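Here the complex is missing a single protein chain, while all its other protein chains stay put.
Right, chain A next:
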Amino acid sequence: MASAPENEKNASAPEKKTLTLKSMINNEEFVVDEHVALQSVTIKNMVDSDCAGDVIPVPTISGEILALVIEYCKNHANPSASEDDLKKADAGIVAKDIYTLIDLVLAANFLDIKGLLEVTSQKIADSIKDLPHQDVREIFGVENDYTPEEEAAVRAEHDWAFEGFP
């Protein structure tokens, strides 16, 4: 896979540039067209400011997640795709378990891909909306730092929202 970009660079027309993204967690590499990768604002900034070499290292994102991100970018870089097709493709990408989704949302946040961030956040929101708060805290590693009095005060402030809520 690593030798592919050089071959392509030599063979294809110069305006179709490719970039190589490398996951720093398990050292997997992905070769993508430049216009696909530039949907990520982070990568665009790196390319614009010329601090990107041949291989762009992506820290904290595993190859598995990076593959999903690239799939999303490829779908949305295709000018002939209709809106319905894109919706279906997005739904397919986010049909994962909650931990994969969190990794994905962190990746979207880091790479700054607005569409993916929204789609994934919406999906997570739908699936954790009805979970008890303790479960939400566990999933996201949040610690409850309220004193009981403070908690009661917060509850009293928004009493309308807690109606019928344990």
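Worth a mention:
Assume a contact is a pair of C-beta atoms (placed from the backbone, for glycine too) under 8 Å apart; a residue touches a chain by one contact, two chains touch by 3 or more; residues count from 1.
By definition in this document, contacts and distances are computed from a predicted model.
Looking at the choices "Cupredoxin", "F-box/RNI-like superfamily protein", "Iron permease FTR1 family protein" or "F-box only protein 9", the name in the UniProt record of the chain not drawn here is "F-box/RNI-like superfamily protein". Even with one chain removed from view, chain A keeps its contact list with that chain: residues 60, 99, 102, 105-106, 109, 117, 121-122, 124-126, 128-129, 133, 136-146, 150-151, 154-155, 158, 160-165.
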